[in-house]
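A protein chain is absent from this complex, but the other protein chains hold their places.
Chain nomenclature is as follows: A and B, assigned in order of appearance, with residue numbering initiated at 1 for each chain independently.
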Amino acid sequence: MIKVGIPRALLYYQYYPMWKTFFEELGAEVVISPPTTQIMLSSGSSRVVAETCLPVKVFLGHVLSLVGKCDYIFIPAIRSVKKKVYNCSKFLGLPDMTKAVIPESPSILDIDIDVNKRKRDLYQAIYQLGRHFTWNPFKVRQASIAAWQAHLSYIQLMSSHRLTPPQAIERISGTLEANPKAYSTHSTSTQGVIAIIGHPYLLYDEHVNHRLIHRLERFGYKVLTPEMLTTEGLESATARLVGSAYWTYEGEIVGAGGHYLENGADGVIGIMTFGCGPDSLMMDMVRRHAARLRATAFMSLTVEEHTAEAGVVTRLEAFVDMIQRKRRRQVKVCV
Amino acid sequence: MEVYLGIDVGSVTTKLVALDGSNELVTYLYLLTQGKPIKMVQQGLKQIKQQLPKDADICGVATTGSARYLAGVIVGADLVKNEITSHAVAALQYIPEVQTIIEIGGQDSKIIIVREGIVIDFGMNTVCAAGTGSFLDHQALRLDMSIEEFAQRALGSRATVRIAGRCTVFAESDMIHKQQMGHRIEDILYGLCQALVRNYLNNVGLGKDIQPPVVFQGGVAFNQGIVKALQEELNTEIIVPSHHEVMGAIGAALLVHEEMVRNNNGSKFKGFGVSEVKYHTSSFECKTCPNLCEIAQLSLNGQVLARWGGRCDLWERSLSS
Partner (left out) sequence: MRLGIPHMGNLYIPFKALFQRLGIDYIIPPVNNQRTLSLGVRYSPEGLCIPFKLTLGNMIEAAELGADTLLMAGGTGICRLGYYANTQEQILHDLGYEVEVVQVGVSERKLFGLLEVIKRLSNNAPWPKIISAFRFGLAKLNALDKIERVVQRVRPVERIKGTANRLFAKAINAIDRADDYDTLKKVQIDYIDQLNQIDKDTQYKPLVVGITGEFYVVLEPFSNLDVESELGKLGVEVRRSTFVSEWAKFSWFLNPLGINEKDRIHKAALPYLKRDIGGDGWESVGEKVLHAKEYDGIIHLAPFTCMPEIVAQNIMPTTKEKIPVLTILCDEQIAKPGMLTRLEAFVDLLERRRRTYNNDRQ
């Protein structure tokens, strides 16, 4: 059986059920890389110039961990999934960049996704991808319909049950995620609600974010994430803050940030990586909105390869203190 | 006499303060950590005991700073608090109308924005030390002068010399270049002060709503050159509290006082005797998962008191259960 490797990084959290269904419907076996470790990060980082962003370094580490374990590696070049809304250059350059810096990589299956082109181009691209597994166009068509259905039910599951992507993937596929306990919804969340915003590859990669969700839950907070909002909710909040969206994944930051700053949370924490082009602009939009509203506490947390755990902990503690002392003061004033 | 102890163990210096029941400063200590936090906490306790009145009754102890957990285990702290909250609380005690707190320490620097007595925003240096005291220490070393002399001579500057470079290394090469061009040393020194202030404001202070009154605390506030450069850059008066170098420890003591009054429990302070005890530190590599974390542990008489350093809480958990 042909084995297709999928790196557990970058867009994995958005599309894994869809990709898995597609390849399995075509009779392939899907192999995922293990959760990120320091060794994977260092090995990925050693292949590229230092200025390359952390998520790409992590991604390359995952590709390296799949070398020898599969026949193909699936790396799509996702340019646009919505008309006139585009993705960061690094996603577009990912297949070619991986090929350049990891020459020993298994053959890369890439596909151009750009909805600004004609529909026929997209179908053609999907068929080209399916041709690696079958000559039968109908089989490819069936697989892509099944994949799309899997994707829709995945999105629906997350917003209706308020699940994070790892929780939802776990439920769908029955596979055990890295550290299931970290996401157990705490019934003892007495201190309040903190929303975290950012791209899924930062929010749910525990190695990169230093177990952020887990730590907040231990402080006694209920944690909300962007996936717990509906697509429509994210889009309308994005529109309120910046007009029309510019980036493909703008909702995860500007939309979720705008929504949670206005309602439903005592504090909002934005997570981004040092040197991330789109995030530096989007987080700045959220920060400006927070400064104007002055209602909900906001902090942006920047992580990079050498971020020390102690620094993250100190910031989180100070942030939680800020929320608590503010609330205590308000209670006093009311009495 | 009621006494509350605040201990701030930073990467470069260790600070201890004692406050009385009405939050007046009884005595304080300012020591160099020299990379030996345990020894310095022990030595600090020993010294401060001698400086305290005979009838001092320790009603609460708090630790803060980057080694706060370690120090907390050693002394039996009632409260372990991060340095941002501590600094804010201390500044508010002395200057209640403060709106901006600038803290520049040896390797860390912070900015805290306060409105109506409440912290509403804060920032810490992220990846780089160019907006911290170590930036100047490094250049002073290179010019072969003490940091005190550095500060004094910087004030004698008459002309502006712009030193480029956020990074310590780049700044050094630019400084050498300026020396080679024959600029006066005083002007170069003040140029370095301005570079630190610029780095601080462009890194830590970026996007923060800096409003007067501005309070400047931390060890670097000793340096009049930096105070002057800040004053010029922000175009407002810079208030340096009289005990600016121990404000973190003062804040910790204030917080533990508040905490003890609220909880009404007795202090867990282990007594001044801990300064005589021999603590043992060791480390090992955890092989449970591929991360291979370095776990550090602190033990006393063969019994492990605390463990740190894992990316997960496996070892911390094993201790508490």
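We adopt the following convention: contacts are C-beta pairs under 8 Å (C-beta built on N, C-alpha and C of every residue); 3 or more make two chains touch, one makes a residue touch a chain.
The structure presented is a predicted model; accordingly, all values stated were derived computationally and were not measured.
Visitor: Among A:6, A:194, A:265 or A:283, which one is in touch with the chain left out?
Guide: A:283
Visitor: So one chain is hidden, and I want to know which residue out of A:90, A:207 or A:240 touches that hidden chain in the complete assembly.
Guide: Reading the full complex, the residue touching the unseen chain is A:90.
Visitor: Considering the entire assembly, which residues of chain B contact the chain that has been omitted?
Guide: 162, 164-167, 170, 173-174, 177, 201-203, 206-207
Visitor: Across the whole complex, list the residues on chain A that are touched by the chain not included here.
Guide: 48-49, 51-53, 77, 79-80, 84-86, 88-90, 92-93, 95-97, 100-101, 103, 110, 112, 116, 242-243, 246-247, 274-278, 280-281, 283-285, 288, 302
Methods note: only the chains that are shown with their structure count from here on.
Visitor: How big is the gap, in whole Å, between where the Cα atoms of chain A centre and where those of chain B centre?
Guide: For chain A versus chain B, the centre distance works out to 36 Å.
Visitor: Which residues of chain A touch chain B in their complex?
Guide: That would be residues 34, 37-39, 179, 206-207, 210-211, 274, 284, 287, 291, 294, 297-299, 302, 304, 306-307, 309-311, 314-315, 317-318, 321-322, 325-326, 329 of chain A.
Visitor: In their complex, what parts of chain B are in touch with chain A?
Guide: Within the complex, chain B contacts chain A at residues 66, 81-85, 117-122, 124, 126-127, 207, 209, 289-292, 311-312.
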